[in-house]
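All protein chains but one are shown at their positions in the complex.
Here the chain labels run A and B in written order, and each chain numbers its own residues starting at 1.
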Amino acid sequence: MARAIYVTACALGALVLATVATGAASETGVTSSQVVIGGTVPLSGNASAYQSVAKGAAAYFRYVNAHGGVNKRKIKYIYKDDGYNPANTIDKTRELVQQDKVFAIFNSLGTEHNLAIRGYLNALKIPQLFVASGATTFGRDYKQFPWTIGYQPNYRAEGTIYGRYVAKTNPKARIAVLYQNDDFGKDLLKGLQIGLGKKAKQIVAKQSYDVTDSNVKPQISKLKSKKANTLMLFSTPQATIGAYFAAYSIKWRPKVYVNAVSSASNILGLATAGSSKKETEGSVSIVFLKDPTDPRWRRDPGSKLYRSIMKKFKGGNPNDVYAVYGMSAAHTFVAALRKAGKNPTRASIMKAATSLNVKNDPFLLPGMAVHTSKTDHFPLDQAKLQRYHNGHWVSFGGLFRVR
Amino acid sequence: MGRRALGVAVWVVLVALVLLAYAFAPRFVSDFHSRDLAEAGMFFIAIVGLNLLTGYTGQISLGHGALMAIGGYTTAWLMVHEHWRDVWTIPLAGLAAGIVGFLIGLPALRLSGLYLALATFAFAVAMPSLLRKFSGITGGGQGLRPIEEAPLQITGLSGTVTIFGHSMTQNHFLYYLSWGIGLIGFVIAWLLVRSRVGRTFRALRDSEVAASSAGINLARAKTLAFAISGVYAGVAGALVATMDQIVNPLSFTFLLSIVLIVGAVVGGLGSLPGMVVGAFFVEYLPDLSTHVSTKPGVPDFVYGAAIIVVMILLPTGAGGLLRRLARPLTTRLYLRP
Partner (left out) sequence: MLFAFDWTQLAQQIVIGLASGGVWATLAVALVLIYRSTGVINFAQGEMAMFSTFIAWSLVHHGFSYWGAFFLTIAISFAGGIAVERAVIRPVERAPVLTVVIVTLGLFFVVNGAARWIWSPETRSLPNAFSTRPITVAGVAFSIQDLGTIAVSLGAVALLWGFFQFTKLGLASRAAALNPEASRLVGVRVSWMLALGWGLAAAMGAVSGMLTAPALASFDQNLMQPVLLYAFAGAVLGGLDSPLGAVVGSLLLGVLVSLLGTYVDWIGSELRLPVALAVILGVLLVRPAGLFGTPQERRV
């Protein structure tokens, strides 16, 4: 029923579009010399640290433009401030669509924020490309929302990996979970339960915290009291550092699994400084980007390219892993645009975005591919496990698929 | 007699100008910008309501954003679960927030001044966590999304709206809707502050002790002010849901409550026409701030600095300025703006 209603709405939207975009030859936002795309990020307010994602992407587009653009078209990337408020995301996205006449929405940031605009963009058949959120719905619900595609490994899949890994390597583990009380934390938790399968009973305690209050000492103390020996940190960087510190201060040394949002080398470095070397030693996480603060990549050509682009094209702080993420998303967009033909249309870029097989993304781990298909709207679905040892992440095992 | 006639004439002209402005404003701005105007209208409604409470009754509320959340969620819930058309939910949304406003008014009987401000602020702070917690009703962190779950209940999803054979774009429709309600709300507020109830409110503001010794029922007056003010906030919240076509806890943080009180004070407490200025101030200031620079921190800095500068230059808000400007006219014509 809901789907039927939805289809009707899409049809109505299509009518609008047909009246707006007359003269089929040129597509909205595409001229002979440029392609205009846009997105939203928080430039103001509490979450403004995330703006590095857009700045990294913008730097990469400037780099591409300096090298001739794509099919002689320069990419104009407009990112607007939503202050991390979904109501503003809607306004700014409408502004991008109606005023700036963008070709597509690219890499807008935040789960709730992308959910807020998904219905609107799909009704108008405007591509919502490479959503900067790991919520599963953006890759999974492509039948209902064919104009939306995710980007990073999704949180549920990540949780599943930890679940499987624990089930395999430590079948007697008593697991404690600290999770943020939103979709991000809950998706990871759900994934963990899926990965553990029959062993899900081994989750002996779970505690949530609210985004606005990252003091997690009471939660960690309660988790310890349930005699857990394994701790899942499904939390953002500050709460993660706080959790290590809290565990240290009550003499608890569980085996820690830390989610990818919070596992950048500098974060673990701060966590180590706040607690002790022994507290962070042996922590496990997944990795898919080349972390710029990780000495492993100091000589890596991809990482060097990243640093030179950040410097030359003013991408901001080069030690910010969010910027690498943005750059990788931008790289994927450029690949899709190349593939979308000489005269790209919204339909053709969507088709290109859903038939990608990019193997040369210099910002991803070696060997990783950006792969999509009509039924696979998860561009990044590979990762490696890594272990924190002697103050460094060391990856182990091969690449595997996270679905 | 001549002066009286002149006074009436001025009134007629004023009302005619306002109606003309209302009818033709969209012609002078692009379709897209009439949406911004619609949002300003939404803020207008909320801060007129807040002004009734804080400006006329003297009860400081820093929690009106939470009352807007009640209205917004009522609208979204009725659309998604009861398949109500968006515009028909507005009265019920106002009613729901009015009831909650009444309930907040109860503890207000015991609290005064800044204690009440902090108590209402606490309500605003708690609202997003509560919305996340009761996910069965509110959809949790993802909120409710009529655009995905009940698109047929949205007026003008196809881009145009036809009323009585007259067709207009969705953005124009939203503009007429929110400022139409805004004008009605304004007139009601205007009549209210001039009625016996309004005099009760003002007596309460000026001195509670004097008011109660004059036989005014403090409890009834305070809770009534909270309830009426809540209705306005709820209607504004319903308009948010109608415009955004989604509701989400992140859209109703304490910052919204702060925006509302800033709007009311900049507009000028105790002045109804000033609220127009307040509404435009809070609607356009964030965008103007990001236009200065998008460097981290700069938009917030400019935003805050603008608020401070306005408050220093106009400590009694735009309303105070309007009153001063209009004084020569009003004293001559025996009018009060």
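Details
One rule holds in what follows: a contact is a pair of C-beta atoms (placed from the backbone, for glycine too) under 8 Å apart; a residue touches a chain by one contact, two chains touch by 3 or more.
Keep in mind that this is a model prediction, so the values were computed, not measured.
Residue B:Ala305 is the one among B:Ala9, B:Ala23 or B:Ala305 that touches the chain not shown.
For the chain missing from the display, the contacting residue among A:Tyr79, A:Tyr120 or A:Phe245 is A:Phe245, taking the whole complex into account.
Annotation: of A:Asn46, A:Gln99, A:Gln144 or A:Ser355, A:Asn46 touches the absent chain (contact as defined above).
Touch with the hidden chain on the side of chain A covers residues 44, 46, 48-49, 181, 207-210, 212-219, 221-222, 225, 237-238, 241-242, 244-245, 248-251, 266-267, 270-271, 273-275, 316-317, 320. Touch with the hidden chain on the side of chain B covers residues 54, 60, 107, 110-115, 117-119, 121-123, 125-126, 129-130, 132-133, 207-210, 213, 258, 261-262, 265-266, 269, 295-308, 311-312, 315-317.
Quick note on the criterion: only the chains that are shown with their structure count from here on.
Centroids of chain A and chain B (each the mean of its C-alpha atoms) stand 37 Å apart. Put simply, chain B touches chain A in their complex at residues 30-32, 35-36, 39, 128-129, 132, 140-143, 145, 147-152, 157-159, 240, 243-246, 248-251, 253, 255, 286, 289-290, 294, 296-297, 299-300, 303. By the touch criterion given at the top, residues 2, 5-6, 8-9, 12-13, 15-16, 19, 43-45, 48, 51, 80-81, 83-88, 90-91, 94-95, 98-99, 111-113, 115-116, 118-120, 123, 144, 181-183, 186, 210, 212 of chain A touch chain B in their complex.
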